[in-house]
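After the structure tokens below, expect a handful of questions from me.
Every protein chain except one is present and positioned as in the full complex.
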Amino acid sequence: MHTEELLHKSLTGELKKKVFLDLVGKQHTYGDFFSDVAKMRNLFLSKGLKEGDKIFLSIEGDYDIALLFLTCVLSGFTAVSLDPHINGNRAKAIFEQAEAKACVLEDHLFEKWGIDKSSLFALSKKETQKKGALFKKLLKSSSSEPADESSYPAVLGILENTLTDYHPPSPDSIAYILFTSGTTSDPKGVMITQRNLWAHITTLKNVYGMDDTTRILNNLSFYHADGMMEGPVLTAFCQGTLVRLVKKFEISLIADILASIYKHRISHLIAPPSMLALINKFSEGYEDSFQTPDFKFIISLSAHLEEHLWQNFEQTFKTKIVNVYGLTETVSGSLFSGTSDELRKIGTVGKPVDCEVKVLDESGNALPANQEGELLIKGDHVFKGYYKNQEATDKVLKDGWLYSGDLAVQDEQGHVKITGRKKNIIIVGGFNVHPEEVSEVINTHPLVLESVCVGVKDTVFGEKLIACVVASDPAKLTKNVLRAFLTEQLEINKMPADILFYKEFPKGLAGKVQLKELEKTFGKDQAPDQVQQDLQQEIFRLASSSFKVDANGLTMSDNSQTVNGWDSMAHLHLVTQLEERFNTRFGAAEIMVMNNFKSIEDILKKHLSNA
Amino acid sequence: MELQVFVLLFCIPLVALSWALPESWQRYLGILITTLFLGLYAPESLLILTLTTLFSYYVLKYSTHIAAAMIVVCVVIFSVFVFFKLGLGKTIWIERLLPLGISYYSFRQIHYAMEAYKRKLPAHDLKDYFAYLFFLPTLLIGPIHRFPEFMKDGRRRRWDNSLFSEGLERILYGFVKVIVLGNYLISARGGALMDMLEANGYLWLSTYVDVVRYIANSYIQFAGFSDIAIGLALTMGYRVMENFDSPFRATDISDFWQRWHISLSTWCREYVYFPFYSVTRNYYIGIFFSMLILALWHDITWQYLAWASVHVIGINTWHIYHRSALRVALHRFIIAPVFWGRFITFHFVVLSFVLISGKNGEEIWRTFKILFGFHV
Partner (left out) sequence: MPDQYYPPLRIWVISGTVFIVLFLVVHVLALRYNHALVQKKQKQEATYLLKHVVEHFKKNESKTKVMVLGSSIVGQGIACEEEFDDTTFRNIVMGKVYVPAYYKIVESWIDAKVFDSILKYPPAVVLIEIDQLAYKIKEDTSFFDRAQESIFFIKNLKITTGYSWANYKMPAYCGRSINETIPDSMLAPTISWEARTFEDLCVIHPELKRLREAGIRIILIQIPRPAEIEVLLHDEKKDKQLQALLTAYKLHYQIDYWSYPNKLPYAYFYDQGHLNKKGRTTYSKWLYTKLQKEIR
């Protein structure tokens, strides 16, 4: 079986020297990584852990979490991984519920979460002294510290990396449990079996056309299903290489990310739409980044990819985006739009691969094509259930069909378009946020009477979270006070983008907050697509008369190099025409940078908003 | 030629070390080797380059008023450039007419200042800017490559067999162009052909061969040196902009200027033509000034000014014609307009180059008389 083969090849065979992870410039080979895997496996086995026992993981460091996660998955232990930055109360509740036999945590978390180390095998992660390491090496002095079996990664130094009587875990054992967003009283731990996992990883490998030459660039968090499964797990399965460039994604690093496509011979870039939107916006001069011999396509996942962004991005960068739809409950993906012409249709999530879908109406009847209803998925990769939450499981899993909670329309060819959401969830830049979870935290503040969180459309992040709060003492509770309070309690992705204060909420007869009424008070952001389209059409119209070319042949990614007839004189003709048409006057610096449609549009927008 | 071979010799350790040393050392390596090279062959140029680099970097970085800073930098750099172009440098240094590479690095600095004004510069520090101006492959002979591209390539560079091979191929092509085509075929053999024609009494033909030979040689030599520079840059993992794009295939004079010495003509378009246009809103003025600078870049003489004026007139005439009804009417009758476009453009260019190839007015006048059949 593949896990066995992978381990053997890595420890002794042809993969030994091959780079598995390239983490912010530091390279780890298959040999090194999987020998650490074998060591950790030996450690857990020696502590009496058996297949199916749960190991709780919450540590910093990409290498460490990848190592421990893969150790569990390959050895048959169940990994329960939780972001160390998560709200303490919630983490504590989840930890208690998990009943793990072993845990690997950041040292400070034991105290923070109040964990009794004696009740289970506990490894605490302590930073080893980096300074003087070289000096020690030079002196070849044997470590003076006694070998500490409870501190990681020091423990790696005393373990054997031999793989004793390895047998692949049984398909029905739980590979991992991932806690998706949820309230404290109602945590949802998604249980994925070994069968689910490998069935889906095989699907991904096939649908993306990956092999051992594949080099994936995926900068998503390893505590995110899309980060871990379409990261180290998929990479190891393909025997390729995973590249992570930056610890955290920032706008100033976009150039580095784009440059790395060529530099690191990336074949697949895995990114959420929010990252693609930022790349699209701040990439001037880097439009040729994907024109490398190795690059295949971009994989957009975790959130809804706007049609406008999709088209614009593909035109600008002359590359292909594959839009993936999936849930944590389906390991990672399910429907794919773009890897082949048959699957591809812009604006949709494409077609299911290795699974079935159907669209049901409210009363559970299958709907014909082009009618909106809830999307259901059935396949080998659909999860087993929520951990210790039969009620929640029963709600979404019936007869092997997973109720996705998303509203969708399927066309005659079978392409599925996601049209809305039934479940109350907000996806901020690829991260699922339960508004209730955030409200719950806000409500713990002593000065808050009640609060509601609402999702609002956002051009970059897809959606953003707005917190509406009624304070008991409005004079004392300001935005900053509440923000400071929330920062300690919430992960960064779950922080509300804005906080609005109300005297009282509009309420219905049953005392329920009327969200629709509430939303009216701050006005939902309009979809900016239409306005943008009109401005572009007008620019193209004028450009076509200046350059004497067909307006239909022009795209936003065109510039003075790509348009025939866009010479310096025609350029000025266009500038003058734009000035007349929009009744404005451009500055010298502006005219000089207007050598592509994108910057013309940006400058015009600035002028129009000033007017 | 000799100097270019020395550049090549300095580039051998530079290229080898650039792949052997870690990424963070790259900038310092480039600066160091170029400093050694300039220190050895042109210390005066090293001094000017270092001072102007520090000046332009700090003025643009710490000024609160970017437009003023840009103007100050451009004026100072351009003045230094003109000072040496006018030969005033001879009063200070006798050995060389011009500090090595000043035509190129002055224009690169002005490019940098203008991009700073447009706020289009990528994030960088002093060593990046130094490395850009101290980039050995293009230091002496261009192309006037651009800072954002340089930064991009610096981020992207990786070892690549085929890219390295491409670089070596370009260097080889460059030397073949300069030595075989330029020095041997066009200069030596072409010269012999010309002498033979003249000796046999074919005065018109020999003059025609001579003027074509002049421009062909200018092109092939310069393109050859550009090839060497581009090839060297490729072996270091940098893709420097092209300088020529088969200029004699141009179908009109405007097209010609997009194919001939591209790094300079685009420079003039971006940093002379557009600024002058945006201020005056008159494209004739824009074209006039860009051709003026283009002429002065080569040499400050009346011959280059005349040459530039001819091109200004040519370009404007072409633009008027291009938008006129005459063109539409003519195109109904002309067979193979592309051929005729190329034919006319080529000869326009050849004739204009007579203005700069002649040693004095008398000789130029004589050449024109012969070519147009007035010579008796």
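Lettered A and B in written order, each chain numbered from 1.
Here is the rule we go by: contacts are C-beta pairs under 8 Å (C-beta built on N, C-alpha and C of every residue); 3 or more make two chains touch, one makes a residue touch a chain.
It should be emphasised that the depicted structure is a prediction, and the values quoted were computed from it without experimental measurement.
Chemist: Which of A:179, A:222 or A:262 touches the chain that is not shown?
Modeler: A:262
Chemist: I'm checking contacts with the chain that's been left out. Which of B:23, B:169 or B:245 qualifies?
Modeler: B:169
Chemist: Using the touch definition up top, pick the residue from A:25, A:293 or A:446 that touches the left-out chain.
Modeler: The missing chain is touched by A:293.
Chemist: Suppose we count only contacts with the excluded chain; which residues of chain B make the list?
Modeler: 2, 5, 95, 97, 161-162, 164-166, 168-169
We take it that only the chains that are shown with their structure count from here on.
Chemist: Measuring from the mean C-alpha position of chain A to the mean C-alpha position of chain B, what distance in angstrom results?
Modeler: Taking the mean C-alpha position of each chain, the two centres sit 48 Å apart.
Chemist: Name, in rising order, each residue of chain A that touches chain B in their complex.
Modeler: For this pair, the touching residues of chain A are 252, 255-256, 259-260, 262-265, 284-286, 567-569, 572, 576, 586-589, 591-593.
Chemist: Which residues of chain B touch chain A once you look at their complex with the stated criterion?
Modeler: Its residues touching chain A are 67, 114, 117-120, 122-123, 148-149, 151-152, 155-158, 254, 258, 269-270, 273-275, 277-279, 281, 283, 286, 319.
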